[in-house]
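Left out: one protein chain. Kept in place: all the others.
Let's turn to subunit A:
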């Protein structure tokens, strides 16, 4: 059914249609509306049987999901930002144990300085945790990816993180088509665990493994993610067959066929990038866009194929690997000629990524003048002031607060 609905509600409804047996939740903006909506589903009895556990921390949320999954219940949770870091130890544990938990990450910056707005620092920090990571471009895709995620997770016995931009998607009201229970039931079979804690057939799960087999256990985790490179497009194709729309898959190429320049990004910013690229196309620039939906596993072949003969590859990243620059870039460079790739760090802590800024930056890229590492819309004056203060004396004080004082009472521009 087509509805005008908030992104969080659309996702919660999609999750409920997947009939999770256990949902555990600890609140953090911008994830809250998702779990609030799920609480309503469970409390009203619409989603049953389902245990909704209001845990005391994100660490507990993932731990409860681990226990539930290990007895064969379909388990779901959602978090963001500080919450994802707080649960990090259990995030790695869930994938190490091979438990097909699905988690929404409502992408948000990580402090300090504390910041509730959107970027990808949180989920990027967990890129090597062994979870499959899928990034939604729109709210329709966010909702659809959850239905696909349970299927992928359970087929591979691997957990899946569905990443959606905080506020930009979670709090945006858009038209979303929500399938019926019958449709989802037909697409998503009941969870059949590979391993389960069952008194009738006792097994030990989580034993100590030494050097004699640790590498092999890790290798198999990698091998299963490599299988996911085939399964993810396959599930997307079957989803398209069942629901009549394209969602998910490894990558979304857009006007890349004859492109000299390809811009890559993850998530909702792809919309603005496509609008900008459409304008440039009208001006005769041969430029295209590649949306990366699956960041883990990273689709090297699909990226290589989409880039083709393009000479300029611009990777627009909403996260920063302090001390080196791009995170997505490092992966892209394994797929294409490394020297062709430049990094643009943009949208940190919710800074708006405007068409005008994108156009200026892409014009430079097309002209071959883009630096290997660019910070979009960097306020150099603000940085200069602080550097001057630090040079002037030892006790220059807290950096972030100094900069805020310089800026004065301006409203945060987030959109």
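One rule holds for everything that comes next: a contact is a pair of C-beta atoms (placed from the backbone, for glycine too) under 8 Å apart; a residue touches a chain by one contact, two chains touch by 3 or more; residues count from 1.
Quick note on the criterion: contacts and distances are computed from a predicted model.
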**Fill in**
According to its UniProt record, the missing chain among "Nitrogen fixation protein NifU", "Pyruvate ferredoxin oxidoreductase beta subunit", "Rieske domain-containing protein" or "L-lactate dehydrogenase complex protein LldG" is "Pyruvate ferredoxin oxidoreductase beta subunit"
**Message:** Of the residues A:38, A:70, A:160 or A:184, I need the one that contacts the missing chain.
**Reply:** A:70
**Request:** Can you work out which residue in A:10, A:60, A:110 or A:290 touches the chain that's missing from view?
**Result:** A:60
**Complete:** Full-complex touch with the removed chain, picking from A:10, A:24 or A:290, is A:24
**Asked** Which subunit A residues would touch the chain omitted from the figure, given the whole complex?
**Response** 21-22, 24, 49-51, 53-57, 59-60, 63-73, 75, 89-90, 93, 97, 197-199, 202-210, 212-213
